[in-house]
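One protein chain is absent from this view; the other protein chains keep their places.
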Amino acid sequence: METLLALLFGLLLAAACYLLLARSLPRVIIGLLLLGNAANLAIIAAGRVAGTAPPLVERGAQALAAGASNPLPQALVLTAIVISFALTAFVMVLAWATWRSEATLDPEALRRAEPAALPSTDKQEAAEAEARP
Amino acid sequence: MPDSLILRASASYVLWAGLALSVFVLLRGHNEPGGGFIGGLIGALGFVFHALARGPAETRRVLRLDPLAWGGSGLLLATASGLPALLLHAEPLLTHQWIDGLPIGTAIPFDIGVYLVVLGFALAFVLPFLGEESA
Partner (left out) sequence: MIAARADWLLALPVLIPLLACALSAALRGRPLVQRAVTATAAAAMLVSGAALVAEVLGRGVIASQMGDWPAPFGITMVADLFAAAMVAITALIYAATAAYAPADAGMRAQEALWHPLLAALVLGVAGAFLAGDLFNLYVWFEVMLIASFGLLVLGGGREQLDAAVKYAVLNLMATTVFLIAVGLVYGLTGTLNLADMARRMPQVPNQGAAAAVAFLLLAAFGAKAAVFPLFFWLPASYHTAIAPVAAIFAGLLTKVGVYAMIRLVTLVFPAGQDWMAPLLWAVAAGTMVVGVLGAAAHWDIRRILSFHIISQIGYMIVGLAVATPFAIAGAVLYIIHHIMVKANLFLVAGAIRRAGGSFSLAALGGLWRRDPWLGILFAIAALSLAGLPPLSGFWAKFMVVKSGFDAGWYALAAVALGTGILTLYSMLKIWIEAFWKEPPEGAAVVALAGRERWLLLGPVAALALVTLGIGLWAEPFAAYALAAGEQLAGREAYIAAVLGARP
């Protein structure tokens, strides 16, 4: 089971890397989602997947019975899913707003914050640049 | 969004049905799957449906308070639910104090707080992007 999960983790990670390198924001967002799911899988796989019984301590007992599942990774993953849900929603809204204002979703074409050419310090050149349409 | 009579007419029923379901899920979460987070999301869905059908301005009127204010109140309630443990038992932020003799603990206000936080902040986030405000 662990081997299978590890392979799946690798597969998700590879797909996420491929998508994150794409020049299209929606693909990047799907890549982020896959990366987040890979992380969740890593946590679940790290925390003993064999147990299936509910992790409840019997009355009078001091510890969990053998075969109980490990509740901690599940709690962690639940938290992580909620967080990645909120953040992904934010990035999707960002992408949508970007599409509306820039009419492109290609990260290479988004250069408003960092113009390709630095503004010149030479006054004459700057004036010429201003004059150009 | 095409203007559809069925959609417009059904909007408020769907909203109230969604809210009822969300409160059910919120309260049931203490013994069975469910809880504040998922309940808040279901409630937010009801309002989003309403906003799609009638426009966000109408939804804001139904909400009465600003969504952000709902979320803030929820955060306040959730925070307050952690204080009794700190004040009474020197156990900071433990959200499981029981009122003597009643099956009600501080976990309930905490979950209601979470419900309001999710509902409020989700709507504060989504409403500006729906309907004529974004056109």
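Residue numbering begins at 1 within each chain, and the chains themselves are lettered A and B in the order written.
Here is the rule we use: a contact is a pair of C-beta atoms (placed from the backbone, for glycine too) under 8 Å apart; a residue touches a chain by one contact, two chains touch by 3 or more.
From a predicted model like this one, the values you see are computed outputs, not experimental measurements.
Contact with the chain that does not appear here is found for just one residue of B:7, B:62 or B:75, B:75. As for the chain not pictured, it touches chain B at residues 66, 68-69, 71-76, 79, 85-96, 120. Although one chain is not shown, part of chain A still touches it, namely residues 20, 25, 28, 32, 35-36, 38-40, 42-47, 72-73, 76, 79-80, 83-84, 86-87, 90-91, 94-95, 97-98, 101-102, 107, 110-114, 118-121, 123, 126.
By our rule, only the chains that are shown with their structure count from here on.
A separation of 26 Å divides the Cα centre of chain A from that of chain B. On the side of chain B, the complex with chain A involves touching residues 37, 125, 129, 134. Interface of chain A with chain B (complex): residues 82, 89-90, 93, 96, 100.
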